[in-house]
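Following: one structure in structure tokens, then a few remarks.
Omission of a single protein chain aside, the complex is shown with its protein chains in their original locations.
Chain IDs A, B and C follow the sequence of writing; residue 1 opens each chain.
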Amino acid sequence: MTTEMTKPTGEAGTNGKAAAEDLAARQHDLDKERHLEYYRQMMLIRRLEEKTAESYTQGKIGGFLHLYIGEEAVAVGVVAGTEPQDHLVTHYRDHGYAIAKGSEPGPVLAELYGKSGGVSKGRGGSMHLADVKRHFWGGYAIVGGHIPLATGIAHSIKYQKKNEVVVCVMGDGSTNIGMFHESLNIAALWKLPIIYLVENNLFGMGTALSTHSSLTEIHQKARGYGMPGDKFDGMDILTVRDHVKTAAERARSGGGPSLLEAMTYRFRGHSMADPQLYREKTEIEEWRTKRDPILLLTSKMYAQGIFSEEDTKQVDEQVDAQIIAASKFAEESPFPKPEELYDNIYVNENY
Amino acid sequence: MTTEMTKPTGEAGTNGKAAAEDLAARQHDLDKERHLEYYRQMMLIRRLEEKTAESYTQGKIGGFLHLYIGEEAVAVGVVAGTEPQDHLVTHYRDHGYAIAKGSEPGPVLAELYGKSGGVSKGRGGSMHLADVKRHFWGGYAIVGGHIPLATGIAHSIKYQKKNEVVVCVMGDGSTNIGMFHESLNIAALWKLPIIYLVENNLFGMGTALSTHSSLTEIHQKARGYGMPGDKFDGMDILTVRDHVKTAAERARSGGGPSLLEAMTYRFRGHSMADPQLYREKTEIEEWRTKRDPILLLTSKMYAQGIFSEEDTKQVDEQVDAQIIAASKFAEESPFPKPEELYDNIYVNENY
Amino acid sequence: MPEITYREALAQALREEMHRDEKVYLIGEDIGAYGGSYAVTKGFLSEFGAQRVIDAPIAEMGIVGTAIGAAMDGLRPVAELMTINFAVLALDQIVNHAAKLHYMFGGEITVPMVVRTVSGWGQLGATHSQSFESWFAHIPGLKVVTPATPSDAKGMLKSAIRGSDPVIFIEHSLLYGIKGEVPEGDHLLPLVGAQVLREGRDVTLVSYSRMAILALRVAAKLAQQGIEAEVVDMRALRPLDMQPAIESVMKTNHAVVLSEDWRTGGMGGELAAQIYEHAFDYLDAPIGRVAAEEVPMPYSKVLEQLVVPDENKIIKAVHEVLGR
Partner (left out) sequence: MPEITYREALAQALREEMHRDEKVYLIGEDIGAYGGSYAVTKGFLSEFGAQRVIDAPIAEMGIVGTAIGAAMDGLRPVAELMTINFAVLALDQIVNHAAKLHYMFGGEITVPMVVRTVSGWGQLGATHSQSFESWFAHIPGLKVVTPATPSDAKGMLKSAIRGSDPVIFIEHSLLYGIKGEVPEGDHLLPLVGAQVLREGRDVTLVSYSRMAILALRVAAKLAQQGIEAEVVDMRALRPLDMQPAIESVMKTNHAVVLSEDWRTGGMGGELAAQIYEHAFDYLDAPIGRVAAEEVPMPYSKVLEQLVVPDENKIIKAVHEVLGR
């Protein structure tokens, strides 16, 4: 299973019909591989989330657990629209982003189990997991708290003249907090290579968009900083990818930051503890049946003949196997040792 | 010397020429009285500031002293454009606002001297002085810190269905801080009766507008909240008054908040300690000679024949006398007593 | 007297005060449509309407700051900060504003506001498991309340709302479910005044909030070992009423202070220092201090359990102090 491919080479061969056919076939293979990879990532995220929900009710996972089910196209699209060396910083609803960025499901699940094999050695948990070597800087659980950090990473990139871009993901509810404002002003002022991507899932916890934000068109908040804003369907992975790509190219070529708004919906409660008093079951059902990002991708792909049900079945099996393996890894991973409690308070003990 | 008059009654009398002339004369008197009052307030502010500068160098005033010289038209225009029952909350550059809102110069100066006759009994000092009975809620020295407070007062007004409006004054440099964002979102969301008035004097301390703000057209920051924004000449008291009035009427009639930007300039350093390394002397001179708000008013009034040099001379003398009296009051006012140190920590000692 | 939970006691206080005075309103994140993240205000939105039960944007400075402003103009806001970890974001408004205004403006401005917030932990990770009561207790102008029992929760919350000073009202997430007898109706308690919850002659356990409840449980166990522990509940951390603790130590000659915050710079140091100072000649041994281990809270349960004070740690500290 490769990660997102580079662009097809695109040279038109000599000129014979065979060469053209060959090219078309190669193109089809590439298309298939790429789109099936999107599918695979989304399925892996979903199945892993289902697994975590199960583990939570079994008491294997503690604290708060925020599921990403329904929003998979955003994470996968963000990663598809950027490069492996690009940076990702997200809020606490972060498992999907770790997976999209290439983290192994085993260590992600182990993190949720509080095991030492977790991506953050069991110290962080669901809301705070990172995989720094993959430039996934982690989930952050203080709403808005990560926005200045992501902005600072972008500042470092510019300072060091690196060819990288940061994507900072947050929810609609997070755009009303002071750190959002301070960060976007700084990013626009210094023309930093960063994309602020808002997952507008219509609620911040139980508070509806129109109850928490004066501008319900979140991307228009960009106007307060002279920054480009862009809104799009967050349920369509290809749309997400393309819009992110455009903003990433702008950022990479010195055009500065953007504020993107991906319209999406979480199919589950805010966290496992959410009684969901604030929305109608029918609303959820409507989204689930008509706007499931995975179904949207497969139906489009089947219709266009890019991949088939056979293909997805194969992927599904692989994913199921991955989840079983991840679960085994997480179960078998040892808990941190008591004597490690004081590890990693400081880097330099005696400085 | 009366405060700002209500509107002229405006009925056209019976119909004779005499009545019309009478009306014109009455109108002229009203105009004269009103505009001379603006002049008086601006002069009083300026002379009082000059007095404080002198007292500061004499060691009678301690700490930080931020002078308002050059910006008088904004404070006087804000008060002229609103009603006595309307509320005012400002940043630390606040002496001018206290005076415009009707505070006596004596207690204002006494506050700066740390005397018990000060408007805040000598506890607050230059940066924190209030005159609550005049609905001047004070100067606040944490940049941006007063913006949520002012918003809360507006919330209280709406909650209690009162017919009042709040003006919250801040500098250009204060619009980049998180509290600005949180407050403006809340005010727009709840349609609160408040005007956010930015004194854009082109610098936050020594940092130029374009170095601190991504949008140098500060009033356009309103766009991030779907709020009306408005920019105008802050050196022209009549312009300030009219623009504030429009926004106040909107706020009073349920139209919600506005963000106003008054273009102005401080003729002195940020505080008395400022070496002013960051701007050219010629720039200051240019403003002083061409854009002095007091000169702008008098030259216009003289040209239109609304009041004469004779009139201003009279006012000047009154103002000088007021400053002398204020100084005497401040000098003679006693220092707080040591045994009062613990007064006013709590309202209810044993609750 | 009816037995109700700490949660119900708080809800009762809020409900009664809202019925009593129209100027009382609630503001916070998810207190309305969601029902409150700890369900304290469940049902309030439909009972009192959106004007008085305000679901705020996630904007801690805005929530507290607008509450201060409204209080200045005569309303009586009860602002809820979902957890004390987020209160950190509102500290400028609380410390540089709410705590200062009455004094700084010569008594002309008053801030009759209550900020309700919650300490606690439970695999919530480093950003969500903190205790900052010593920070608030450090600030003149604030009143800081840390009720341990349902009765105190109700009685002190009602007084906090009726009083005219800014009150930081710190609840504990692990206490919401505990039950106790709570007087119905106008049950008003002073916001200052420590209390002896259990008498004993051998050692004094000085504590507040959840640790006071833990102290009671420990005292029962110690009694089985023949150790009679006196339990002092501080109840409020500013103003501090040290008298009961000092008098108790004068009798028992031994003390252990208990808190859930980090040891260095935490509440325990202050409590111990004052006891040492005023019961200097009565102490037979150094005061024991039980507090959290000084690490950012690890998520993993096995590590978290090592960090938080528990019954065994308290018992161990008592044994040490008593030289057993």
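One rule holds for everything that comes next: a contact is a pair of C-beta atoms (placed from the backbone, for glycine too) under 8 Å apart; a residue touches a chain by one contact, two chains touch by 3 or more.
Computed from a predicted model, the values in this text were never measured in an experiment.
Among the displayed chains, contact with the absent chain in the complete complex occurs for A, B, C.
Checked against the hidden chain, the listed residues C:L45, C:M82, C:L240 or C:L258 yield one contact partner: C:L240. Touch with the chain that is not drawn comes from one residue among A:I157, A:M170, A:I195 or A:M301, which is A:I157. Among the residues A:L112, A:L189, A:A247 or A:I294, only A:L189 touches the chain that is left out of the figure. Although one chain is not displayed, its contacts with chain B can still be listed: residues 62-64, 111, 114-116, 122-128, 140-145, 173-174, 176-178, 204-208, 211-213, 270, 274-275, 277-278, 335-336, 338, 340-342, 345.
Mapped onto chain C, the footprint of the missing chain covers residues 85, 88-89, 91-92, 95-96, 99-100, 103-104, 125-127, 130, 134-135, 137-141, 237-238, 240, 261-262, 264-270, 272-274, 276-278, 280, 283, 285-287, 289, 294-296, 298. Residues 87, 118-124, 128-130, 132, 137-138, 140, 142, 145-157, 159-160, 178-179, 182-183, 185-186, 189, 343-348, 350-351 of chain A touch the missing chain (whole complex, contact as defined above).
Methods note: only the chains that are shown with their structure count from here on.
Averaging Cα atoms per chain gives one point for each, and the point farthest from that of chain B is the centre of A.
One finds 49 Å separating the Cα centroids of chain A and chain B. Residue positions of chain A touching 2 or more other chains: 176-178, 211-213. Residue positions 56-57, 59, 61-62 of chain C each touch two or more of the other chains.
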